[in-house]
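Note that one protein chain is taken out, while the other chains of the complex remain in position.
Residue numbering begins at 1 within each chain, and the chains themselves are lettered A, B and C in the order written.
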Amino acid sequence: MTGLLAVANGAAPISVAQNVGFGAIALLMVVGAWRCVTTSNVVHAALWLVLVLAGAAAQYVLMAAEFVAVTQVLVYVGAIVVLFLFGIMLTRSPIGGDAELSRANKASAAVTGLAMVALLGFTLVDTFGGDRLPADLAPTTASQVSDAVFSRYLLPFEAVSILLTAALVGAIVIARKE
Amino acid sequence: MLTYAWIIPALPALSFVLILAVGKRLPKGGSEIGLATLAVCFVLAVGVGVGWVQRVNSPPKVDEAALTARSLAGQETTPSGERRVAPAGEAGAGALPGGARTGEGAAPGGEGSPAGAGAGEGGAGQGEAGTAEAAPVPAVVRTVTWFQSGGVRFTAGTMVDGLSAMMLVLVSLISLLVHVYSTDYVAGDRRYTHYFAFLSLFTASMLMFVLTQSTLQLIVGWELVGLCSFALIGHWWEEKPNSNAALKAFITNRVGDIGLIVGMIVLYFAAGRSFDIIRINSMANAGQIRHLLLLVASVSLIAAVMSKSGQFILHTWLPDAMAGPTPVSALIHAATMVVAGIYMVARLYPVFFRGLSIGTANINLLAVVGAVTLVFGALLAFVQSDIKKVLAYSTVSQLGYMVMALGVGGWTAALFHLVTHAFFKACLFLGAGSMSHACHHSFDMKKDYGGLRRRMPITFWTFMIGTGALVAIPPLSGFWSKDEILASANGLGGPGGYKIMLVMGIIGAFCTAGYMTRAVWYCFFGEPRGAAAEHPPRENGPRITVPLMVLAGITLVIGFVNVPTNGWFSWVPDGWALRFENYVQPRAAYFVSGGGFRQPVFTPWIAVVSTGAGLLGVLLAYLWFWRGLGPHGITARNRVARAGYRVLESRYGLDVLYTDWIVGSIKGPIARAAYWVNQKVLDGVVNGAGREAVKAGHFVYDRIDQGVVDTIVNGSGATAEGSGQILRKQQTGRVQTYGAYLFAGATVLAAIFVILAAN
Amino acid sequence: MMLAQLSYWQQSILRVLLVLAAVLLPAGTFVYVFLFKVVSFMQSRLGPMEAGPYGSMQLLAEVGKSLQKEDITPERADRTLFKLAPYLVVGTVLLVYLAVPFGPDAYFANLDAGVFYALAVSSISVIGVLIAGWASANKYSLLGGLRAAGQLIAYELPMVLAVIGVVIQAGTLNLQGIVAAQAGGRIFGFGALGLPYFVTQLVGLVIFLIAMQAELTQTPFDMPVAESELVTGFITEYTGLRFLLFFIGEFASVGAFSALAATLFLGGWYFPGLDIDANYMNVLGPVILFAKIMLLAFVVFWVRFTYPRFREDQLQRFAWKFLIPLALANIFVTMILKVAF
Partner (left out) sequence: MLLNEFLLLGAVLFSLGVYGVIVRRNGVAVLMAIELILNAVNINFIAFSAMNRDLGGQVFALFVIAIAAAEVGVGLAIVLAIYRNRRSVDLEAVDLMKG
């Protein structure tokens, strides 16, 4: 993590560190996502998910989207995963894991997933083959993001706020005992 | 003062918050905050009114060079290029965004139009009715940028001209009186504080609505008013009918709101992406917007007027809205909120005037809607036994008059009637409330009233004054305004005039007189019945009677603000005549000028005929009720009469149409039809495919030689059944399975597209 | 600055060591000064006196004792997670310290969204607590973990909202920027004192301190570890080194949150009258900040030793029905004043 922050501060040669960082994090993320959807223990799945989410935040830092990275940590890791853990514990998940967490017939899902990876991979390589990210990305400041949100994207912002209110009310109504 | 008009709506809004926050802890439950605020509001509103009068008397010199320079600095270029319109809100848009700005905008008199600025001789006394064109008096506009999104600047602000100043005074005065009245009327109520909070919010939204400078803010005010109306109608929501009535009002208004929003969006684009009312009006007036767009916009907006101002077929919520406390009925459903529709038409009058070709065509939607409403509403008032419902239908009918007046081009007449009606109808409603307050909270005048004349003299006399004004007996206020409406129907609108509307108006006057006399009979004359007989009612305290007397007093004199000048009135000095028209009607490019727009002219024979019709109505009702003459009991004997009575009693069956036919048809047959389709068609395809094929197989098996085609037949039948079974199994009911199909299908489709694109 | 001449890996090691020092130093000091001594004086006793002068070495003795203890894992526990949880809790504290500035150049990372980052990272510790409770395979632990998580979530909101007032006033999310804004502020035109935000954001400070108390699960918000009901909640099954880690985590977070509060409300490493850009502030700054941390931590422990515990429902109600509305009102007022002046 410190290395990443140093990178974000511009203290280290950018490209090598970035590529190494990307590779390591990406590997962690893929493993985490893989374990998240295959492990037989749902609490473990949630923790693998944390790994993926934190990795995503790190990737955002690599792409100079610092504010989004911090939001990702605050909302996903701090709130959503905790909600998941809450949900898991309130629905009495056993400690040893649950052999029936996944359905027996995984073939169709695997085929779908593989087909999707193959298709997306082919298309992406075909389309964006050698495109490079700009090397001189300056970290996005919070003020830039807020200026964008409150001017150009104000209407979507309002829509999201209404959606959040609706979701809040809806969640309370559904979860409430009659 | 005029630039600080925003304080007037801001105060009650603040009072709403304050009452909600601390009202319950105060000794008077928050009503003192509301009262004090409204008193201040009223004083400020009068200040605005006086300020406006001064402005009209000595119009500010419009520095045309400066105006032009300012509009050049802005991004404005008018499409036609021939004539520059410099609407106040847009002028100098290059100024600091977010900063408050005061503009003395409004285009100068309109160089191109026949009634140019040159016609004005300055000064106040514009004597000649029908040709009142004076020096332009621009509205005082103040805008701030509300927010900005995607390059569109949404402004909020105030626009003070004669119309809004008049409405400010009207709303704040009636609201003040209603506040005073309510402290007694709803004393001891469970939600006393809540009630006053919403009265404040209602007043705030109405004041904001009338001060609006942009159509966006107008929509906001409109909806806020509707919301408060919903809350106040359902004030006693514990009883089912009340909450139903509130819902009905809200939902009926939603129907019209669609029209409002559609209309405003059309206008927004028609005026070159602007919410600015002055800009929209100026462009409409100058003919810079295509007629078709104006027609679409005005027809859509008429839907909104129909719902908000209770026009025929969407009026059904208004009588039901009487479920709220009576002061609310007086404030909202007689004096202020229901006139929102009228106000909106008046504010955007050039749009309607040009869009509906008022003044050149002999008939238009607005006039028809108004005329139909005024007659049908009046007829309905005959069969009500609930005094408030009589008044409610009377309101519907009078609103019909106003809409009709606007439809025939009588802008001043409509607004004048709005003012007089607000006062006398508020007086009548509060009088009805006073009676009910004394008679065990009953509103059934047939069952529980009677003989109240001696028991409640103040209520009686104020009610009589209100009735007189409503019946349009000279010289009470209703006479002047109703007569002006009829004169407009006669004189305006091209060669033929609106003769049908004139006839309808006179019929309406006759009916009005009839049902009001009937109501007066049931309330004040005859023997006490029901509650009035059991507990002899007594006159209410001063907090109820004083507002009544104030309103009655105003009703007596308010008619004289627009005394005509011609005919019998030529002796009236110029400084006294047509004050209303002089001060209220905007005189700037954002109001209609030319194109057939004229002022109504006092016509003696119409005054005589309409008054005669009214008196005839009074006389007939008098003979019927007091003298017992006429075919009493005809509804029991005559089938035609009974059928007519039934139709009226069921309110033309509109409620039945709405609840049973429209809702019922959706609930019943359509749902059933959908179910049938689901059962027979969809399931049939899946299951039936197999089953029918099996049947076919059996058919063939039985009739045709088994030995030869046996295997083929059986095979095909089994295949069909099998495929049916397979299809059936696909419908597992598990969302994930569907998700799997979705993703797999999407992948396959995407793959196909990729392959196609690659080739 | 000296750091700049070192190579990257040297810098990294130095940073790690400094963070460890920044975490452990206050934590140890708190335990000794407050938990051992101040509480003793409040209760009219001496506290540890044997180990070292005034018992100053007692802490080391305690650490040594804990390290010697048997490392027990409950039989039915989820072993991996059970072992992981304490590290997760301590780790987040280290991450919070990364964002706190100690001087004009003495910082680990000068993040643009520093406050936001610190709050985001501090919220991760909830996961550690939940896991600890769940993985112990113990009813009391699980209940303690759930309570802790519910409480941390409930009080995270008022804390974030209280900070927003400061952010609005300073106009930046950067902690250095907030320190500078306080150093350069004026009270009614009088600039000699700067404008530490506890003057204008007193409500915010109070909310922050209350929420902090709850986030740290210190009394009166210690329902998750209420020994009369839950033994010691999610720490029940932990022994030896892992218990020690939770212990360090608890006191280190007191330091971390106090550091945040000191930076946000008390002017951070700056003290009125000093030159904000001077090089000596890199040395003096940490000392000043440390003094302020001690002051705030004293308040935390003072309250801890003084008040009785809330009931669980009272605790939730207090957060949702009182603190959050109050914090929103504070934001609203700050907003208006910011626009007005």
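We adopt the following convention: a residue touches a chain if its C-beta (ideal position, glycine included) is under 8 Å from a C-beta of that chain, and two chains touch if they have at least 3 such contacts.
Please read these numbers as outputs of a predicted model, since none were measured by experiment.
Put simply, the missing chain touches A, B once the whole complex is considered. One chain of the complex is left out; on subunit B, the residues touching it are 683, 686, 728-736, 739-740, 743.
Touching residues on subunit A toward the chain that is not drawn are 15, 18-19, 22, 26, 29-30, 33-34, 36-37, 42, 45-46, 49, 52-53, 56, 59-60, 62-65, 67-68, 71-72, 75-76, 79-80, 83-84, 86-88, 90-91, 93, 98, 100-103, 106, 108-110, 112-114, 116-117, 120-121, 124-125, 128-135, 137, 140, 144-145, 148-149, 152-153, 156-157, 160, 163-164, 167-168, 170-172, 174-175, 177.
We take it that only the chains that are shown with their structure count from here on.
Shown here, the protein chains touch in a chain-like sequence that does not close on itself.
Once CA atoms are averaged chain by chain and compared with the all-protein CA average, the nearest chain turns out to be B.
Centroids of subunit A and subunit C (each the mean of its C-alpha atoms) stand 27 Å apart.
Mean C-alpha positions place subunit B and subunit C at a centre distance of 59 Å.
On the side of subunit B, the complex with subunit A involves touching residues 147-150, 740, 743-744, 747-748, 750-751, 754, 758. Partner subunit B is touched in their complex by these residues of subunit A: 108-109, 111-112, 115-116, 119, 122-123, 126, 151-152, 154-155. Here subunit A touches subunit C in the complex through residues 1-3, 5-6, 8-9, 11-12, 41, 43-44, 47, 50, 66-67, 70-71, 73-74, 77-79, 81-82, 85-86, 89, 95, 139, 141-143, going by the rule given at the top.
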